[in-house]
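Yeah, one chain of the complex is gone here, protein chain that is, but the others are all in their spots.
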Amino acid sequence: MAEIVINNLRYRYPETARLALDGISCEIHQGEFIGIIGRNGAGKSTLSQAMLGLVPNFYHGAYGGSVTVDGINVKEDTVDDLCQKVGLVFQNPFNQVTGSKLTVYDEIAYGLENFGVAPDEMRRRIDSAMELLDISQLKDRAPYDLSGGQMQRMALAGIIVMEPEVIVMDEPTSQLDPQGSEEVFRAVSALKDEGKTIIMVEHKIEKIAAYSDRVMLLDDGKLVAMGTPKAVFSRDDLAEHGVVAPTYTQICRKLGIRDREGFYPVTLEETRSLLESDMKGGLAG
Amino acid sequence: MNTIEVHDLRFAYTACTEVLKGFTFTLDERSTAIIGQNGAGKTTFVKLLKGLLRPTSGQIVFNGHDIADVSVPKLAKDIGLVFQNPNDQIFKNTVIDEVMFGPLQIGMSEDEAKEASRKALDIVGLRGQEGTNPYDLGLSNRKMVSIAAILAMNTKVVIFDEPTIAQDHDGKERLHEIIESLCSEHKIVISILHDMDFVAQTFQRAIVLAHGQVLLDSDPRSVFSRRDVLQHAFLEQPTTTQLCCALGYNDIFLSPDEFVEHYQTLKASRL
Partner (left out) sequence: MKSISLYEEKHSFLNGLSPETKLLYVIVAIAVPVILGGRIPFFAFIAMSITLLAGSGVLRNTKTIVAVSGFILITVVIIQTFFRGGTFTELFRIGPLVARKEGFEYSLGIVLNVLNIIFCFCVFVLTTKPSDMMQEMVKHGISPRLGYVFVSLFQIIPQMTEHTSTITDAQRSRGMETEGSLATRIKAFLPLISPVIMNSFTDTRERSIALEVRGFSSTSKKSFLEDFVPSSADSGMRIALIVLFCASVAFTVLRVMGVIAWLR
(Lines give C-alpha, C1' and ligand atoms only; values in the text may rest on other atoms or scores of the structure.)
Protein backbone atom coordinates (compact mmCIF):
# COMPACT_ATOMS: atom_id res chain seq x y z
CA MET A 1 0.00 0.00 0.00
CA ALA A 2 1.34 3.41 -0.93
CA GLU A 3 2.32 5.68 1.95
CA ILE A 4 2.30 9.06 0.23
CA VAL A 5 0.25 9.79 -2.85
CA ILE A 6 0.72 13.08 -4.64
CA ASN A 7 -1.86 13.92 -7.26
CA ASN A 8 -1.40 16.81 -9.70
CA LEU A 9 0.00 19.02 -6.94
CA ARG A 10 0.12 22.69 -7.84
CA TYR A 11 1.15 25.49 -5.51
CA ARG A 12 1.91 29.20 -5.61
CA TYR A 13 3.34 31.13 -2.64
CA PRO A 14 1.34 34.21 -1.58
CA GLU A 15 2.11 37.34 -3.58
CA THR A 16 4.14 35.57 -6.25
CA ALA A 17 3.33 35.04 -9.89
CA ARG A 18 5.13 31.78 -10.58
CA LEU A 19 3.95 28.29 -9.69
CA ALA A 20 6.45 26.82 -7.25
CA LEU A 21 4.97 23.36 -7.86
CA ASP A 22 3.42 22.67 -11.24
CA GLY A 23 1.42 19.46 -11.56
CA ILE A 24 3.45 16.88 -9.62
CA SER A 25 2.07 13.35 -9.37
CA CYS A 26 3.76 10.34 -7.83
CA GLU A 27 3.48 7.58 -5.23
CA ILE A 28 6.00 6.88 -2.52
CA HIS A 29 5.93 3.45 -0.87
CA GLN A 30 6.73 2.41 2.66
CA GLY A 31 10.41 1.88 3.36
CA GLU A 32 11.60 3.61 0.20
CA PHE A 33 14.51 6.03 0.15
CA ILE A 34 13.64 8.79 -2.27
CA GLY A 35 16.25 11.32 -3.36
CA ILE A 36 15.03 14.67 -4.67
CA ILE A 37 17.41 16.57 -6.95
CA GLY A 38 17.22 19.66 -9.11
CA ARG A 39 18.65 23.12 -9.48
CA ASN A 40 18.05 25.85 -6.91
CA GLY A 41 14.53 27.20 -7.29
CA ALA A 42 13.19 23.98 -8.81
CA GLY A 43 10.72 23.44 -5.99
CA LYS A 44 12.53 20.80 -3.92
CA SER A 45 12.10 22.50 -0.53
CA THR A 46 8.53 23.41 -1.34
CA LEU A 47 7.75 19.80 -2.23
CA SER A 48 9.37 18.50 0.96
CA GLN A 49 7.25 20.89 3.03
CA ALA A 50 4.13 19.86 1.14
CA MET A 51 4.56 16.31 2.45
CA LEU A 52 3.46 17.30 5.91
CA GLY A 53 1.09 20.06 5.03
CA LEU A 54 3.25 23.06 5.91
CA VAL A 55 2.40 23.90 2.36
CA PRO A 56 -0.36 25.08 2.43
CA ASN A 57 -1.34 25.14 6.12
CA PHE A 58 1.59 27.24 7.36
CA TYR A 59 2.42 29.29 4.25
CA HIS A 60 -1.13 29.65 2.82
CA GLY A 61 -1.05 30.65 -0.85
CA ALA A 62 -2.83 29.03 -3.82
CA TYR A 63 -3.03 25.23 -3.70
CA GLY A 64 -4.39 22.66 -6.11
CA GLY A 65 -4.31 18.89 -6.37
CA SER A 66 -3.68 16.75 -3.32
CA VAL A 67 -1.15 15.09 -1.08
CA THR A 68 -2.37 12.16 0.99
CA VAL A 69 -0.34 10.53 3.73
CA ASP A 70 -1.66 7.10 4.70
CA GLY A 71 -4.99 8.07 3.23
CA ILE A 72 -5.29 11.44 4.98
CA ASN A 73 -5.38 14.56 2.83
CA VAL A 74 -2.80 16.99 4.29
CA LYS A 75 -4.91 20.01 3.46
CA GLU A 76 -7.68 18.75 5.72
CA ASP A 77 -5.47 17.94 8.67
CA THR A 78 -3.31 20.01 10.99
CA VAL A 79 0.46 20.16 11.02
CA ASP A 80 0.62 18.95 14.58
CA ASP A 81 -1.34 15.89 13.63
CA LEU A 82 0.66 15.21 10.49
CA CYS A 83 4.03 15.79 12.10
CA GLN A 84 3.50 12.59 14.06
CA LYS A 85 3.43 10.72 10.74
CA VAL A 86 5.92 12.76 8.73
CA GLY A 87 9.00 14.34 10.32
CA LEU A 88 11.05 17.18 8.83
CA VAL A 89 14.72 18.07 9.31
CA PHE A 90 16.29 20.93 7.43
CA GLN A 91 19.48 22.72 6.56
CA ASN A 92 20.38 24.99 9.42
CA PRO A 93 21.12 23.02 12.59
CA PHE A 94 21.03 26.16 14.78
CA ASN A 95 17.50 27.13 13.87
CA GLN A 96 16.21 23.71 14.85
CA VAL A 97 17.30 24.14 18.46
CA THR A 98 14.31 25.25 20.51
CA GLY A 99 16.42 27.38 22.84
CA SER A 100 14.16 26.56 25.75
CA LYS A 101 16.06 23.56 27.12
CA LEU A 102 19.37 23.38 28.92
CA THR A 103 20.49 19.86 27.99
CA VAL A 104 20.47 17.75 24.85
CA TYR A 105 18.31 15.15 26.62
CA ASP A 106 15.62 17.69 27.51
CA GLU A 107 15.85 19.19 24.04
CA ILE A 108 14.99 15.89 22.41
CA ALA A 109 11.99 15.55 24.73
CA TYR A 110 10.41 18.78 23.51
CA GLY A 111 8.06 17.29 20.90
CA LEU A 112 6.99 14.51 23.25
CA GLU A 113 6.08 17.03 25.95
CA ASN A 114 3.89 18.87 23.48
CA PHE A 115 1.94 15.70 22.78
CA GLY A 116 1.54 14.74 26.42
CA VAL A 117 3.56 11.53 26.27
CA ALA A 118 4.16 9.97 29.71
CA PRO A 119 7.63 10.56 31.21
CA ASP A 120 8.60 6.86 31.28
CA GLU A 121 7.70 6.42 27.65
CA MET A 122 9.58 9.64 26.83
CA ARG A 123 12.72 8.32 28.46
CA ARG A 124 12.46 5.01 26.63
CA ARG A 125 12.13 6.70 23.25
CA ILE A 126 14.85 9.27 23.87
CA ASP A 127 17.36 6.65 25.04
CA SER A 128 16.63 4.52 22.00
CA ALA A 129 16.90 7.46 19.57
CA MET A 130 20.19 8.64 21.07
CA GLU A 131 21.57 5.13 20.82
CA LEU A 132 20.56 4.82 17.17
CA LEU A 133 22.13 8.15 16.23
CA ASP A 134 25.22 7.63 18.37
CA ILE A 135 24.75 10.72 20.56
CA SER A 136 24.13 9.08 23.96
CA GLN A 137 27.37 10.53 25.29
CA LEU A 138 26.04 14.06 24.65
CA LYS A 139 22.97 13.86 26.85
CA ASP A 140 24.04 16.39 29.47
CA ARG A 141 25.67 18.88 27.12
CA ALA A 142 24.10 22.24 26.37
CA PRO A 143 22.33 22.19 22.97
CA TYR A 144 24.24 25.14 21.53
CA ASP A 145 27.61 23.71 22.59
CA LEU A 146 27.59 20.99 19.95
CA SER A 147 29.28 20.76 16.57
CA GLY A 148 27.15 21.08 13.43
CA GLY A 149 27.02 17.34 12.87
CA GLN A 150 26.07 16.66 16.47
CA MET A 151 23.39 19.35 16.39
CA GLN A 152 21.88 17.93 13.24
CA ARG A 153 21.77 14.46 14.78
CA MET A 154 20.11 15.94 17.86
CA ALA A 155 17.51 17.55 15.58
CA LEU A 156 16.98 14.17 13.92
CA ALA A 157 16.58 12.52 17.33
CA GLY A 158 14.00 15.14 18.28
CA ILE A 159 12.01 14.11 15.24
CA ILE A 160 12.34 10.33 15.41
CA VAL A 161 11.18 10.16 19.03
CA MET A 162 7.78 11.16 17.74
CA GLU A 163 7.94 7.88 15.77
CA PRO A 164 6.95 9.14 12.32
CA GLU A 165 6.87 6.58 9.54
CA VAL A 166 8.30 9.05 7.06
CA ILE A 167 11.27 11.34 7.56
CA VAL A 168 11.83 14.20 5.15
CA MET A 169 15.27 15.83 5.11
CA ASP A 170 15.91 19.06 3.24
CA GLU A 171 19.65 19.41 2.48
CA PRO A 172 20.60 18.24 5.98
CA THR A 173 24.35 18.23 5.36
CA SER A 174 24.87 21.35 3.30
CA GLN A 175 26.11 23.43 6.22
CA LEU A 176 28.25 20.69 7.75
CA ASP A 177 31.92 19.80 7.37
CA PRO A 178 32.86 16.42 5.82
CA GLN A 179 32.87 14.66 9.17
CA GLY A 180 29.52 16.11 10.20
CA SER A 181 28.16 15.10 6.83
CA GLU A 182 29.42 11.58 7.28
CA GLU A 183 27.84 11.35 10.75
CA VAL A 184 24.46 12.38 9.39
CA PHE A 185 24.57 9.91 6.48
CA ARG A 186 25.52 7.14 8.87
CA ALA A 187 22.52 8.07 11.00
CA VAL A 188 20.26 8.11 7.95
CA SER A 189 21.54 4.69 6.97
CA ALA A 190 20.61 3.36 10.40
CA LEU A 191 17.10 4.77 9.97
CA LYS A 192 16.82 3.18 6.56
CA ASP A 193 17.74 -0.17 8.08
CA GLU A 194 14.91 0.29 10.56
CA GLY A 195 12.46 0.43 7.68
CA LYS A 196 11.62 4.13 7.78
CA THR A 197 10.58 5.87 4.60
CA ILE A 198 13.14 8.57 3.88
CA ILE A 199 12.81 11.48 1.49
CA MET A 200 15.99 13.50 1.07
CA VAL A 201 16.68 16.66 -0.86
CA GLU A 202 20.41 16.86 -1.59
CA HIS A 203 23.03 18.35 -3.87
CA LYS A 204 25.62 15.69 -2.98
CA ILE A 205 24.78 13.65 -6.03
CA GLU A 206 27.10 10.69 -5.30
CA LYS A 207 25.40 10.21 -1.93
CA ILE A 208 21.95 10.37 -3.50
CA ALA A 209 23.01 7.80 -6.06
CA ALA A 210 24.34 5.47 -3.39
CA TYR A 211 21.42 5.69 -0.94
CA SER A 212 18.27 6.16 -3.00
CA ASP A 213 15.86 3.51 -4.18
CA ARG A 214 14.34 6.05 -6.52
CA VAL A 215 15.27 9.59 -7.53
CA MET A 216 12.93 12.48 -8.37
CA LEU A 217 14.31 15.14 -10.71
CA LEU A 218 12.53 18.48 -10.40
CA ASP A 219 12.84 21.52 -12.59
CA ASP A 220 10.71 24.64 -12.66
CA GLY A 221 8.17 23.10 -10.31
CA LYS A 222 7.64 20.04 -12.52
CA LEU A 223 8.59 16.42 -11.98
CA VAL A 224 10.86 15.76 -14.93
CA ALA A 225 11.78 12.20 -14.08
CA MET A 226 11.29 9.60 -11.39
CA GLY A 227 13.06 6.27 -11.40
CA THR A 228 15.99 4.30 -10.11
CA PRO A 229 19.22 6.30 -9.75
CA LYS A 230 20.66 4.50 -12.77
CA ALA A 231 17.68 5.27 -14.93
CA VAL A 232 17.59 8.95 -13.99
CA PHE A 233 21.33 9.58 -14.14
CA SER A 234 21.67 7.86 -17.49
CA ARG A 235 19.37 10.43 -19.08
CA ASP A 236 20.74 12.71 -21.76
CA ASP A 237 18.96 15.85 -20.61
CA LEU A 238 20.42 16.28 -17.12
CA ALA A 239 22.44 19.36 -18.05
CA GLU A 240 19.33 21.05 -19.41
CA HIS A 241 17.76 20.69 -16.00
CA GLY A 242 20.74 22.10 -14.14
CA VAL A 243 21.89 18.80 -12.71
CA VAL A 244 25.07 16.84 -13.22
CA ALA A 245 25.37 13.06 -12.94
CA PRO A 246 27.67 11.43 -10.37
CA THR A 247 31.34 11.47 -11.38
CA TYR A 248 31.34 7.71 -11.97
CA THR A 249 28.39 8.02 -14.32
CA GLN A 250 30.06 10.84 -16.21
CA ILE A 251 33.20 8.76 -16.66
CA CYS A 252 31.32 5.74 -18.00
CA ARG A 253 29.23 7.90 -20.30
CA LYS A 254 32.38 9.35 -21.82
CA LEU A 255 33.80 5.85 -22.22
CA GLY A 256 30.52 4.46 -23.51
CA ILE A 257 30.46 1.73 -20.91
CA ARG A 258 27.01 0.56 -19.86
CA ASP A 259 25.81 -2.25 -17.62
CA ARG A 260 23.65 -5.23 -18.58
CA GLU A 261 20.47 -3.18 -18.44
CA GLY A 262 21.89 -0.52 -20.70
CA PHE A 263 22.38 2.07 -17.97
CA TYR A 264 25.52 3.79 -16.79
CA PRO A 265 26.63 2.82 -13.27
CA VAL A 266 26.13 5.32 -10.47
CA THR A 267 28.24 4.00 -7.60
CA LEU A 268 31.96 3.51 -7.03
CA GLU A 269 31.65 -0.25 -6.67
CA GLU A 270 29.67 -0.82 -9.83
CA THR A 271 31.95 1.46 -11.81
CA ARG A 272 35.02 -0.30 -10.56
CA SER A 273 33.80 -3.72 -11.54
CA LEU A 274 32.55 -2.57 -14.95
CA LEU A 275 35.82 -0.85 -15.75
CA GLU A 276 37.84 -3.85 -14.67
CA SER A 277 35.75 -6.11 -16.90
CA ASP A 278 35.99 -3.67 -19.76
CA MET A 279 39.75 -3.45 -19.46
CA LYS A 280 39.95 -7.23 -19.58
CA GLY A 281 37.87 -7.04 -22.75
CA GLY A 282 35.03 -9.26 -21.62
CA LEU A 283 32.26 -6.72 -21.14
CA ALA A 284 28.70 -7.30 -22.28
CA GLY A 285 26.39 -4.46 -23.30
CA MET B 1 53.75 39.82 -7.73
CA ASN B 2 51.52 39.85 -4.65
CA THR B 3 52.55 37.77 -1.65
CA ILE B 4 51.41 37.12 1.89
CA GLU B 5 54.20 35.74 4.06
CA VAL B 6 53.18 33.97 7.22
CA HIS B 7 55.94 33.53 9.82
CA ASP B 8 55.43 31.11 12.73
CA LEU B 9 51.87 32.32 13.20
CA ARG B 10 50.29 31.35 16.48
CA PHE B 11 46.93 32.12 17.98
CA ALA B 12 45.23 31.21 21.24
CA TYR B 13 41.83 32.37 22.48
CA THR B 14 42.84 31.71 26.08
CA ALA B 15 46.10 30.60 27.68
CA CYS B 16 45.30 26.92 27.35
CA THR B 17 43.56 26.72 23.98
CA GLU B 18 46.08 27.25 21.23
CA VAL B 19 44.14 27.17 17.98
CA LEU B 20 46.99 27.88 15.53
CA LYS B 21 50.24 26.18 16.41
CA GLY B 22 52.78 27.86 14.22
CA PHE B 23 52.09 28.34 10.51
CA THR B 24 54.91 29.28 8.17
CA PHE B 25 54.34 29.56 4.43
CA THR B 26 53.93 32.11 1.68
CA LEU B 27 50.69 32.66 -0.20
CA ASP B 28 51.14 33.87 -3.76
CA GLU B 29 49.24 34.05 -6.98
CA ARG B 30 48.50 30.35 -7.08
CA SER B 31 44.83 29.96 -6.11
CA THR B 32 44.85 28.26 -2.72
CA ALA B 33 42.22 26.10 -1.04
CA ILE B 34 42.32 25.68 2.72
CA ILE B 35 40.72 22.43 3.77
CA GLY B 36 40.15 20.58 7.01
CA GLN B 37 37.33 19.85 9.39
CA ASN B 38 35.64 22.51 11.49
CA GLY B 39 37.79 23.48 14.44
CA ALA B 40 41.05 22.87 12.59
CA GLY B 41 41.85 26.58 12.48
CA LYS B 42 40.69 27.59 8.98
CA THR B 43 38.33 30.39 10.00
CA THR B 44 40.75 31.62 12.66
CA PHE B 45 43.51 31.83 10.06
CA VAL B 46 41.33 33.78 7.67
CA LYS B 47 40.31 36.19 10.43
CA LEU B 48 43.98 36.74 11.23
CA LEU B 49 44.62 37.57 7.57
CA LYS B 50 41.90 40.19 7.74
CA GLY B 51 43.09 41.68 11.00
CA LEU B 52 39.83 40.71 12.72
CA LEU B 53 41.97 38.77 15.16
CA ARG B 54 45.55 39.60 16.12
CA PRO B 55 48.15 36.83 16.45
CA THR B 56 49.44 35.75 19.82
CA SER B 57 52.84 35.58 18.18
CA GLY B 58 54.27 35.47 14.69
CA GLN B 59 53.82 37.77 11.72
CA ILE B 60 51.74 38.27 8.62
CA VAL B 61 53.53 40.30 5.96
CA PHE B 62 51.58 41.51 2.92
CA ASN B 63 53.71 42.74 0.03
CA GLY B 64 56.50 43.59 2.44
CA HIS B 65 54.40 45.29 5.11
CA ASP B 66 53.55 43.76 8.46
CA ILE B 67 49.77 43.95 8.76
CA ALA B 68 49.91 44.10 12.56
CA ASP B 69 49.99 47.89 12.39
CA VAL B 70 47.11 48.25 9.97
CA SER B 71 43.51 48.60 11.18
CA VAL B 72 40.75 46.36 9.80
CA PRO B 73 38.99 49.08 7.77
CA LYS B 74 42.31 50.13 6.25
CA LEU B 75 43.23 46.54 5.37
CA ALA B 76 39.92 46.25 3.54
CA LYS B 77 41.43 48.18 0.61
CA ASP B 78 43.82 45.34 -0.12
CA ILE B 79 42.32 42.22 1.40
CA GLY B 80 38.71 41.28 0.76
CA LEU B 81 36.76 38.52 2.51
CA VAL B 82 33.46 37.10 1.31
CA PHE B 83 31.66 35.90 4.43
CA GLN B 84 29.87 32.59 4.50
CA ASN B 85 26.39 33.94 5.16
CA PRO B 86 25.35 36.78 2.82
CA ASN B 87 22.63 37.78 5.30
CA ASP B 88 25.39 38.84 7.69
CA GLN B 89 26.39 41.65 5.41
CA ILE B 90 23.52 42.76 3.16
CA PHE B 91 21.68 45.84 4.43
CA LYS B 92 20.86 48.01 1.42
CA ASN B 93 17.57 47.95 -0.47
CA THR B 94 18.99 47.46 -3.95
CA VAL B 95 21.67 45.21 -5.34
CA ILE B 96 23.64 48.10 -6.83
CA ASP B 97 23.68 50.09 -3.59
CA GLU B 98 24.81 47.02 -1.68
CA VAL B 99 27.66 46.32 -4.09
CA MET B 100 28.72 49.98 -4.12
CA PHE B 101 28.95 50.19 -0.32
CA GLY B 102 32.40 48.62 0.01
CA PRO B 103 34.02 50.61 -2.83
CA LEU B 104 32.66 53.86 -1.39
CA GLN B 105 33.92 52.97 2.09
CA ILE B 106 37.47 52.43 0.86
CA GLY B 107 37.58 55.76 -0.91
CA MET B 108 36.44 55.28 -4.50
CA SER B 109 34.44 58.12 -6.04
CA GLU B 110 30.73 57.63 -6.81
CA ASP B 111 31.47 57.07 -10.51
CA GLU B 112 34.39 54.71 -9.92
CA ALA B 113 32.29 52.74 -7.48
CA LYS B 114 29.37 52.47 -9.87
CA GLU B 115 31.60 51.34 -12.71
CA ALA B 116 33.37 48.78 -10.56
CA SER B 117 30.03 47.50 -9.24
CA ARG B 118 28.56 47.08 -12.73
CA LYS B 119 31.61 45.08 -13.76
CA ALA B 120 31.38 42.94 -10.68
CA LEU B 121 27.68 42.22 -11.23
CA ASP B 122 28.51 41.18 -14.78
CA ILE B 123 31.09 38.71 -13.52
CA VAL B 124 28.69 37.09 -11.08
CA GLY B 125 25.91 36.95 -13.66
CA LEU B 126 23.53 39.45 -12.08
CA ARG B 127 23.56 42.08 -14.81
CA GLY B 128 20.05 43.53 -14.98
CA GLN B 129 19.32 42.97 -11.29
CA GLU B 130 20.77 46.29 -10.13
CA GLY B 131 17.45 47.60 -8.89
CA THR B 132 16.25 44.39 -7.24
CA ASN B 133 16.06 44.06 -3.47
CA PRO B 134 18.68 41.51 -2.45
CA TYR B 135 16.16 39.78 -0.20
CA ASP B 136 13.92 39.15 -3.20
CA LEU B 137 16.67 36.98 -4.67
CA GLY B 138 17.16 33.34 -3.75
CA LEU B 139 19.96 32.43 -1.36
CA SER B 140 22.44 31.42 -4.06
CA ASN B 141 21.94 34.69 -5.95
CA ARG B 142 22.24 36.61 -2.70
CA LYS B 143 25.55 34.85 -2.25
CA MET B 144 26.56 36.16 -5.66
CA VAL B 145 25.63 39.68 -4.55
CA SER B 146 27.93 39.37 -1.55
CA ILE B 147 30.70 38.12 -3.84
CA ALA B 148 30.15 41.02 -6.23
CA ALA B 149 30.31 43.40 -3.26
CA ILE B 150 33.87 42.26 -2.59
CA LEU B 151 34.95 41.98 -6.24
CA ALA B 152 33.91 45.59 -6.79
CA MET B 153 36.45 46.68 -4.20
CA ASN B 154 39.17 45.41 -6.53
CA THR B 155 41.35 44.17 -3.69
CA LYS B 156 44.66 42.42 -4.37
CA VAL B 157 43.62 39.52 -2.18
CA VAL B 158 40.21 37.83 -2.28
CA ILE B 159 39.26 35.29 0.37
CA PHE B 160 36.14 33.11 0.15
CA ASP B 161 34.63 31.45 3.21
CA GLU B 162 32.87 28.27 2.00
CA PRO B 163 31.46 29.70 -1.23
CA THR B 164 29.98 26.41 -2.45
CA ILE B 165 27.50 25.85 0.36
CA ALA B 166 23.95 25.53 -0.99
CA GLN B 167 25.13 26.17 -4.56
CA ASP B 168 23.78 23.98 -7.34
CA HIS B 169 25.80 22.92 -10.36
CA ASP B 170 25.31 26.18 -12.27
CA GLY B 171 26.38 28.16 -9.21
CA LYS B 172 29.56 26.13 -8.84
CA GLU B 173 30.39 26.57 -12.52
CA ARG B 174 30.05 30.31 -12.11
CA LEU B 175 32.26 30.24 -9.02
CA HIS B 176 34.88 28.33 -10.95
CA GLU B 177 34.86 31.03 -13.64
CA ILE B 178 35.06 33.82 -11.06
CA ILE B 179 38.10 32.26 -9.44
CA GLU B 180 39.82 31.71 -12.79
CA SER B 181 39.12 35.30 -13.74
CA LEU B 182 40.60 36.60 -10.47
CA CYS B 183 43.71 34.48 -11.01
CA SER B 184 44.15 35.87 -14.50
CA GLU B 185 44.29 39.32 -12.86
CA HIS B 186 47.16 38.12 -10.66
CA LYS B 187 45.21 38.41 -7.46
CA ILE B 188 45.84 36.19 -4.47
CA VAL B 189 42.80 33.93 -4.15
CA ILE B 190 42.24 31.91 -0.99
CA SER B 191 39.21 29.82 -0.16
CA ILE B 192 37.99 27.70 2.72
CA LEU B 193 36.17 24.72 1.24
CA HIS B 194 34.55 21.42 2.07
CA ASP B 195 33.89 20.30 -1.51
CA MET B 196 36.91 18.24 -2.54
CA ASP B 197 35.79 17.83 -6.15
CA PHE B 198 35.59 21.59 -6.49
CA VAL B 199 39.04 22.00 -4.92
CA ALA B 200 40.53 19.41 -7.25
CA GLN B 201 39.16 21.06 -10.38
CA THR B 202 39.60 24.73 -9.54
CA PHE B 203 42.62 25.33 -7.33
CA GLN B 204 46.36 25.24 -7.91
CA ARG B 205 47.31 24.68 -4.28
CA ALA B 206 45.75 22.96 -1.29
CA ILE B 207 46.69 23.40 2.37
CA VAL B 208 45.36 20.73 4.74
CA LEU B 209 44.82 21.81 8.34
CA ALA B 210 44.12 19.64 11.36
CA HIS B 211 44.27 20.57 15.04
CA GLY B 212 45.86 23.93 14.31
CA GLN B 213 48.71 22.51 12.23
CA VAL B 214 49.53 22.29 8.56
CA LEU B 215 49.55 18.64 7.51
CA LEU B 216 50.01 19.09 3.78
CA ASP B 217 50.77 22.04 1.53
CA SER B 218 51.10 21.32 -2.15
CA ASP B 219 49.27 21.08 -5.46
CA PRO B 220 45.96 19.18 -5.33
CA ARG B 221 47.35 16.18 -7.16
CA SER B 222 50.03 15.59 -4.53
CA VAL B 223 47.74 16.42 -1.64
CA PHE B 224 44.93 14.12 -2.71
CA SER B 225 47.28 11.23 -3.26
CA ARG B 226 47.99 11.13 0.48
CA ARG B 227 44.92 9.21 1.63
CA ASP B 228 46.48 8.39 5.00
CA VAL B 229 47.07 12.04 5.88
CA LEU B 230 43.66 13.07 4.56
CA GLN B 231 41.99 10.51 6.81
CA HIS B 232 43.79 12.02 9.76
CA ALA B 233 42.20 15.36 8.85
CA PHE B 234 38.79 13.67 8.35
CA LEU B 235 38.83 14.48 4.65
CA GLU B 236 37.91 12.35 1.66
CA GLN B 237 39.57 12.31 -1.70
CA PRO B 238 37.72 13.77 -4.70
CA THR B 239 35.36 11.21 -6.26
CA THR B 240 37.48 10.62 -9.35
CA THR B 241 40.53 10.04 -7.16
CA GLN B 242 38.60 7.54 -5.07
CA LEU B 243 37.94 5.60 -8.25
CA CYS B 244 41.64 5.64 -9.14
CA CYS B 245 42.49 4.20 -5.75
CA ALA B 246 39.75 1.58 -6.01
CA LEU B 247 41.20 0.47 -9.35
CA GLY B 248 44.69 0.38 -7.89
CA TYR B 249 46.14 3.03 -10.19
CA ASN B 250 49.44 4.60 -9.22
CA ASP B 251 48.59 7.92 -10.79
CA ILE B 252 46.10 10.34 -9.32
CA PHE B 253 43.42 11.93 -11.47
CA LEU B 254 41.31 14.82 -10.37
CA SER B 255 38.55 15.08 -12.96
CA PRO B 256 36.46 12.77 -15.15
CA ASP B 257 38.15 14.09 -18.29
CA GLU B 258 41.64 13.33 -17.00
CA PHE B 259 40.53 9.89 -15.95
CA VAL B 260 38.90 9.12 -19.25
CA GLU B 261 41.98 10.22 -21.19
CA HIS B 262 44.25 8.07 -19.10
CA TYR B 263 41.88 5.08 -19.30
CA GLN B 264 41.60 5.25 -23.07
CA THR B 265 45.37 5.50 -23.44
CA LEU B 266 45.84 2.57 -21.09
CA LYS B 267 43.28 0.49 -22.96
CA ALA B 268 44.74 1.33 -26.34
CA SER B 269 48.21 0.37 -25.16
CA ARG B 270 46.92 -3.05 -24.14
CA LEU B 271 45.47 -3.88 -27.54
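Per-chain numbering from 1; labels A and B assigned in written order.
Methods note: a residue touches a chain if its C-beta (ideal position, glycine included) is under 8 Å from a C-beta of that chain, and two chains touch if they have at least 3 such contacts.
Predicted, not measured: the structure shown is a model, and the values here were computed from it.
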item: Listed residues B:Ile67, B:Leu137 or B:Met153, member touching the removed chain; value: B:Met153
item: Omitted-chain contact residue, chosen from A:Ala50, A:Val74 or A:Ala109; value: A:Ala109
item: Interface with the unshown chain - residue positions in chain B; value: 47, 50, 52, 72-73, 76-77, 80-81, 83, 85, 87-91, 101-102, 105-106, 135, 149-150, 153
item: Absent-chain interface as seen on chain A, which is shown; value: 49, 52, 54, 58, 78-80, 83-84, 87-88, 90, 92, 94-96, 98-102, 105-106, 109-119, 122-123, 142-146, 155, 158-159, 162
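Simple rule for what comes next: only the chains that are shown with their structure count from here on.
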item: Chain centre separation in whole Å, for chain B relative to chain A (CA means); value: 29
item: Residue ranges of chain B touching chain A (in the complex, touch as defined); value: 37-39, 138-140, 165-171, 194, 196-197, 234-236, 238-240, 242-243, 246-247, 256-257, 259-260, 263-264, 266-267, 270
item: Residues of chain A touching chain B in the complex; value: 38-41, 91, 147-148, 171, 174-182, 203, 206, 242-244, 246-248, 250-251, 254-255, 268-269, 271-272, 275-276, 278-279
